[in-house]
Structure formats: structure tokens, C-alpha cells
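Comments concern the structure below.
Omission of a single protein chain aside, the complex is shown with its protein chains in their original locations.
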Amino acid sequence: MRAFTYSRAAAVAHACQQTRDGARLIAGGTNLLDLMKLEIEVPEVVIDINRLDLANIAQSGAGLRIGSLVTNSACAAHPRVRGHYPVLSRAILAGATFQLRNKATTGGNLCQRTRCYYFYNRDQACNKRDPGSGCSALEGANRIHAILGASEDCIATYPGDMAVALAALNADVEVTAPDGSVRSIPVREFHRLPGDTPDRDNVLEPGDVITAVTLPAPVGGTQIYRKVRDRASYAFALVSIACVLKMDEGRIASAALAFGGLAHKPWHDSDMDELLTGKAPSDTLFEAVADLLLDGACSYGQNDFKIGMTRRVLKAVLREATGMQA
Amino acid sequence: MTRSYIMDEPDERNRLDAMAQGVIGRPLDRPEGPLKTSGTATYAAEYRMNGRIEGVLVTATIAKGEVTVLDESSVRDFPGVIAVISDDRMTARAAQGGAGKSPVRKVREVRYYGQPIALVVAETFEQARHAAKALRIEYREDAAALVDAQDDAIAFEQFEEPIIQGDLDKALNEAAHTVDVTYTTEGHNSAAMEPHASIADWDGKILTLHSSLQMLRFNRKELADALGIDPEQVRLVSPYVGGGFGSKLGISPEGVAAAVAAIRLKRPVRVVMLRQQVFQCVMRRSETRQRVRLAADAQGRLNGFGHEAWVTNLPGEEFAEPVLQASEFLYAGENRVLDLQLGRIHRVTAGSVRAPGEAVGMQVLEAAMDELAEAIGIDPVELRLRNIPEKHPSEGTPYSSRKLEECLRRGAERFGWDASPRKPCLRREDEWWVGTGMATATRVHNLNEAYARVTLRSDGTAEVASDMTDIGTGTYAILGQIAGEMLGLDPAVVTVRLGDTRFPPGSGSGGSWGACSTGSAVLEACEGVRAALAAKLGCEEAALKLKDGHAFSGADKVALSDLLGGVDVVQLGHFKPGKITEAFSAAMYGAFFAEVGVNAYSGEVRLRRFTGAFSLGRVLNAKTATSQCMGGMVWGIGSALTEGLTFDPRDGHIVNPDFAEYHIPVNLDVPHLDVLLVEERDPAGSPLQAKGVGELGICGAAGAIANAVYNASGVRVRSFPITPDKVLVGLPEI
Partner (left out) sequence: MPLTINGTDHDFIGDPRTTLLDYLRDECGLTGTKKGCDHGQCGACTVLVNGQRINSCLTLAVMHEDDQVTTIEGLGTASNLHPLQAAFVRHDGYQCGYCTPGQICSAKAMIDEAANGWPSFVTADLFEPVKLTTDEIRERMSGNLCRCGAYSNIVDAVTEILETKR
């Protein structure tokens, strides 16, 4: 770890100014310290924001406002989250461990960086870590890599679970800028595709501080988070699917799907949601939805399987959500 | 006076069963349990020493070449930095188990990615780690290094004389049923929870190394050889070892580097490997490619048996994963080909990882046997039963005690094995295909020379001392029980002291030989103590009954403390395997039975039930022996489903050198483990009638799981680990 100066933010505005000037904010620290030890992150100034008053969950209109310092554990266990947004509880509980979730925060988790093997090895070329150095994963070990929306510069995936559920729920990220202004960014637009600037994971500007995530009014319906991984627990997703789906008299009244493990961002395509809406559930319909998702998929050898796996698991999720038999 | 026992023939005296204390075999708690569970057992990195400074290894970032620039000035002015050391005495690799001499030392000649090339020493760990990252290094890189095990350019060579008997091809041509299949297994890492760690202290004459090591009497010579000093000048201290599994058999680079730095800087130096370094620069189990050819008659009797394997190692290493070790003796078949081929590639050293050979050889053989059972259409348990040979199929030697049949039958009964005709995809529970599989377990029995000292103190308590280690295996418990049984003492009054080269040299922990080898030295020492007591009582040693701190001779009963009259009895025991190792084919046996669920959509496999029946000679402590078997079974789960080192095809670096991406099983991967210990005495196994325990539980376990995956889902995955992507391709349409 490179030496840094440590101080605590007294107010959100202070945190904004500091981060605009190049400081890194530390909340739970579970990802940042991991990366600092490997010197993938080498901040000179670390600002501890844990004592800011951002750890509350409160009613916000018809929805729910989750402060950015609410821990993953607290969020998943919150009665209103469990009750109205179970897909969010399920997604959070599918990730990491109790120990990590007790520290990891809502805001920090949104900013979690990729687990690409080459990003994690400072001595390998990686455009995300070292722009212009190349992408080692293209011709290397890429079993865990993206099949959607990747570029020749980066095929890394966003590794988190929580944000996949938030994308299905169409949540917003509340961001405070250094000028004090507060704006709302749909989670679906928060993470970026890599393009030729994979070093940028999301759309935050220098000085932006995430202060909350807001959930829209509860939609009810069946909510499922399904995660496929290499061991039963404590592993990142090969593929994950968040599904929020409502039936009405044998037809799909509304649907929202989001995918993890497939792209540089939680993948959401509103065309898929629309294709499902108003239809009677059938395997033919589900195949059409899978086609919509996967027709543009591009794999790199070791991750070819993700295409077939996603298709099958999507069918399982949609069958379950619509009450069809397994 | 040392009492020696050279074991040339079976020891039929069966001393332990003739004793009166009744503690041998009992499921006693480990004596060190309260220390370990309260966090007060002290591991290598945890000794406090005044003035201790911290070293962090710097490792190579190319596969092969030479360090041309190692720019000390690039970090000299960093806060806290004391020295950058890249010394000819430092070692570039870990020693192979039992080497007894220094491993390759030329740290600036890079032979694999991750090789140690320097040590940065600083006042604090953070200072040292940062400077180690910042140190400027330049290389001259050899472009043509072979790093990919799949590279066609690798020239494989026969590692040892192959076994070729009869005419296997002819047997295959004429057989009623045959199997000819090729399987692969990925590389494994021991991944002990305690990273390799050492603190070196040099007082000008003696180098003391607190280190995490398995075999001190060898490690002492290895370190002395590397440093160019006399072994007598080296003291190793290793009373608690946070897991070894082969990776701590030999001295490893951080220990030598710490010693070099301590000698040079005249301060205690601690070097703890970063977790990534444990993966990158200690040992890997080689990946394997294995071809199994089996020829059977209509009744399922093998007359042809072929097992060939291809493994790799670094140039210059004398170790090749002994994949075929169990195939030599387990099953019949007069027409045989057993051939092990070794290729040279520039990846981290391949060496012993728990149950070298059988761990990967047995899982493949047992999967192939399942394929044969299916081809013949007989119960896989029955196929095994029909192929238990009378004598060693190549050497003609007799087997020592072998309860394979009992294990197969009793394990099947315990598990509720259904012997009726088998077909895949018959049982479905919601999304899950459910099926069962079984496999034989076997592992060769090894012995090693050992010394131990037993002191019967005048107060009627006792001490056992040896530089033997307890790496989680239960050594503290079982040595106390052996001494307690022989001397008529409650093990609670027997203190066992281990892991210090000031004590007599034990066998070390490796190859599952620790308990039998060092335990036999303890037995021998105890016999000497008993002889001394018998002399005091004026009776024959064999007639002496010792129980609860008292000696009985005829009608006389005397407390040991009275008998000893204020004088301790000290006896050094020595055990050495002699002709016995050639006279018998000695091995441990068992059987695994597994039930798995295979997700019909995702291909994920979840183990639901797992039974193991094992015969391993006399059980010295039923609790710790059971735990060892369980541990092996967990490794079998990892080998079957989750574990595999992934190497970059271009520079051979391990891309998953940590616990996030090298997936050892977690608690949720492991169901209740049902272990049945089948009672046995093996007089050819050791004077204890015991055999090895620590590795048997892995040997074949993954085969049972693979066979269950097939039975559940109809997918025969011939490349381990069986990850969802590999299952998926063969699953029925949904």
C-alpha cells in the first residue's frame, strides 16, 4: 500500500471537494483496501466518509431512500426492503459473505471494480488499470469475462449483485456534486460500457459523491434473483439474473430483467421487458426474449459457455416467475 | 541409550492391544484444543522479538530470462527501507519434500513467473510491501520459453521405467468389454490457511528460524545448505503449523530469505508470503492428462489394464506427480501398461500436494471404472469386488492387511447403495437431477525413519519429545495416547513437545507417514522405559502391567512415583523401516459413496450426501482419524467440482492466485460427512499395527462425485473440475 494521508469528511460538501481534488473516499473499504494493497489504487489522500449521516433508510414519496452508507447487511435485512423489494435482499445476500456485507456499503458496492484477472495483476497489460497498455484478457484467461457490450479495449465485467437487482427495480442513484447540487442518475445508466475508455467504470464526474439510492414505489409481483457460480457460496457470478415480473389473468402484466456477469455493467434492455409485457408466458416467448438478449453476444473462447448458460437460466427464471413448471 | 527397531518383518507382537490403560484409539479431544480455539497457539509469524524488521519478497514478472538490473536506488530513500537483498544464498524455488539439500538458488536467473528474485527489508510491513512493489527491475527475456501445458512443442519423456506386461492391445481387441478414455485434471495448490511465514534470528553462531514447516530434520539441512553453514548451527521452531498439505515439506523461499537478511542485518527478520506468492512461488500439483484403457471379460474380470499419464514440471526438478502409484497394485489385469511421462515447462515448481499421485490418479481411474461398469452393465461395487487381486499384479508380493471388500460392502450398506441396474436421468427433484456414484479409495502406505524421546518423570508424569510436527493431523493427541497406553498413564499427564530441532529428529509430517513412523519411535522408547521399570520390579517386561500411574507385577501394585524413587527414566526410541517396505504391498483402502444434485438448467452440481468407509490399520484416535478422513473428502469435493489453477497461456503466470478465484470448497459446498472407520490391525503397517490416515480420504473421492454427476444427469465430464460450463453442454434440453 502506498502511503497516504487520512482524514475524515465533516460534511458531504467536504467529501465532494476532496474527491474532486483527487482524494479517494473510503466507506466500507472492502474493495478499495483490497485494491490499495495491490497498488491498483494508489490514492495520496483517503477521506473517511463513514461518519457522515448517510446510513439511514427512509420512506421517500411512495418509494424508499437508502443512504449510501447503509451497509449491505442492513439493507438486505431491512423490513421494507425484504417486504417490497425482495429481489434486492436476495441479490445482496447472494454476494460475498456476512463479514463483507457488514462493512460494504450501498454506495461503495455500486462503485465496486471488476474482478478481471488481469486488472488484478499490476504486472499485466490492462486498459482499465493502465489506459493504453492493452487488454490481456482478449487472448488470455477469459472464462469470467463479458459477452455483451464489450470492446476491443476491455472485456471485463461488473462483478456486483446488488446493482443488478437495482437495475431490475429501476432505482436511481442520488449524487451530490461539489457545487452542492443533487442529481439523480438511473442505475441503468450509472455504469458504462467500456468503449475506448474502460478506465471509467461509471458516469460519476470528479467531485461527485453518491449520497443515496432511491427505489421507486413497490411494484410487487414475483421477484427472483438467480445466480450461477462456481461454488455454492462466496463466489462471483458466472451469470446472474434479476427478475421482477407481475402476472395478470394468465398474462405478463409487467416485467423487468437485468443481468450480471455478462457485461461491463448490469445489463438491462427495455426491449426485453416490452417483449414480455402483455404476452401469455410460453417457452417460445422466452426463447424470443433470450434471442433478443443474446443475438449480439460475442464471446472470446473460454467464456463461450455463458451464451448457452444465460439462455437456459433465463428460461428457468421466466418459468418460475410466470408459474410454469420447472 | 537409544533403542532401535528396524522393521524387516510384520510386528505380530501387537503391543498396544496387550496394554491395560485402554486409551489407544479412543476419541479423545486434542490436547492443544484449548490453545487453538482461544487463539493462544503460537504460529510462525507470531513470535515477538525486539528489533524485528519486515521483509517482503519481490517476484519475477517474466517466465524465463535474467534479471539485468535490480535498482536498489529506486527504493533506497523510501521511508523505513533498510535493505534490498538479492543474494546467491537465496532460493528461487521451494525444496521438494525430503530433499535435505538446498533447492535452486540462482534467484536472478528467472525460470518461472512469480519466482523470488529479491527481498526488500524495512522497519514495517507496509513500508516493505510498498518498496517491494516499487523496486525497479529490468530483464533480459528469453522469448521461447514453453509455458503452456497444452503446447505441442513439449517433449514428454518417460519419467521412470514403465510397467509393460503381456499384450494390452491384444487383450483389448479380444475383450468382451473395453474402455479407452482420456481424462484431464487441472493444477492444484495446497492453499494452507496459514501462508508460508518465517522469522529468522542470528546470534552470530546459531540461526533460529521460527517457520511453518512439515519436516524439520530435512528442512534443517536444506536451510543450512542454502546458507553454507553447518546444520548444527540451525535451529528450527515449528510447534504449530497452520496447514501444510505438502506445501511446507521443503524449506521455502521466504525462510531462506529471512535467514539471509537476519545474518546480513543482524536483526530478527520476519518474512510472510503474500497469499498471491503462496500460489506463485511455492508448489503446484501438476495438471495431468491420463489415458485409461481397461479390458474385461463378460463377467467383468479385468485382463487388460492400461494407465498412462502426462504431467509437467520445471526443468531441473526431480519430481513428477506419481499419478500411477495406486494403479500399480489396486486392480487385477495380467496385460498391463503403466507409463508416466514428464514434460518440462516454465511454470512454478510442481511438487507434493496432499496425496501426490493418488489424489488425481485415483479419481480418473475410478471414473474410468464407472464407465467400464456401465459398458458391462454390472453394479460398479460388484465390478470392484471382482477385481481385487490375489497378489501384486506386477511384483507378485503379498498384500498386507487389506479390507477393501469390507469397506465396499459396509460403505454401500451404510449409504444405502442401490445395486440394481443403473441408468442416468432417472430421478428428478424440482430443478435437480439426482444421482449416486461410488469409487474405491486407496493410498500407498509409507514409513520414514524417526526418533523420539520419552521421559517418565519421577512424579509419574511423562513427556514425549520429537521435532515431529502437528500440521492439524492430531500428532499431539496420538503420541500422547501411544505413550499413555504403553506407560499406563492418562494422556492428560503426558506432555507432547513437538516442532523444535532441539528435540530428537522425527519423521516429519508428509506422505501420511507421521503417526506410524514417529509413533513407532515413541512405542520403542516406551518399551525401553517399561524395561527399566520391569528391572526395578524384578519382572519380565512383557509381564509388566501399567495402569493409571501404577505398576502391577503379580499381586504387587506400586505407584510409579514410588517406584522411580525421584529419578526420571529417559529413553530415546528409534524407528526405521527395513525390508518390510519391499516384502509387502501395503496400502490403506476404502470406498466412497456420493449423492449429488445436478441443476437441470445451469449445470451446477451440489453434493447432497457423502459417505466414506476406510480401513487404515489401527485407529490411534477415532476423533482425529475421522477428521483427517473428512478433510480428505473435502479436498475430493474441491478436486471434483471447484479447484483448478488457471495459467496464462503466454507467460505461464497463475491468473487465479488467491482465494477469490481459486475456489477451495466453502462450508455450503460440504454436506454432513459420514465417515465409517473399518477396524483393522496391520502388523506389516507398523509396530502400532496402524497405517497412514491423512491422505486416504481424497484418493478417489472426486471419482465418486464425477460418477454421481453422470448417474444424475447423463453427463460424463472427463475434465476435472466439473464446473457448470462443462456439465451444461451435455445436459438434456430444457
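Chains: A and B, in written order; residue numbering restarts at 1 for each.
Heads up, the rule we're going with is that contacts are C-beta pairs under 8 Å (C-beta built on N, C-alpha and C of every residue); 3 or more make two chains touch, one makes a residue touch a chain.
Source: prediction; values computed, not measured.
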Who touches the missing chain here, A:Asn102, A:Ser151, A:Thr197 or A:Thr277? A:Asn102
Contact with the hidden chain, among B:Thr59, B:Asn313, B:Ser401 or B:Thr473, goes to B:Thr473
Options B:Phe78, B:Phe125 or B:Phe156, residue touching the unrepresented chain: B:Phe125
Residue among B:Gly25, B:Pro268 or B:Gly632 that touches the chain left out of view: B:Gly632
Among B:Gly114, B:Gly243, B:Pro268 or B:Gly514, single out the residue that touches the unshown chain. B:Gly243
Interface residues of chain B (partner: the chain not displayed): 29-30, 32-43, 45-46, 48, 124-126, 190-195, 240-245, 272, 274-275, 471-474, 623-624, 626-628, 630-635, 658-660, 664-668, 670-673
Mind listing the chain A residues that contact the chain we can't see here? 1, 3-6, 26, 28-30, 33-34, 37, 46, 48, 50, 73, 76-77, 82-83, 86, 89-90, 93-94, 96-100, 102-103, 232-234
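To be clear about the criterion, only the chains that are shown with their structure count from here on.
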So, what's the distance in Å between the C-alpha centres of chain B and chain A? 41
Counting only contacts in the complex, chain B reaches chain A at residues 61, 79, 126, 129-130, 133, 430-431, 600-604, 606, 641-642, 646-650, 653, 655-656, 660-661, 663, 665-669, 723-725, 728-729, 731, 734
Per the touch rule, the chain A residues reaching chain B in their complex are 1-3, 37, 39, 115, 117-118, 121-124, 136, 139-141, 143-144, 228-236, 238-239, 305-306, 308-309, 312-313, 315-316, 326
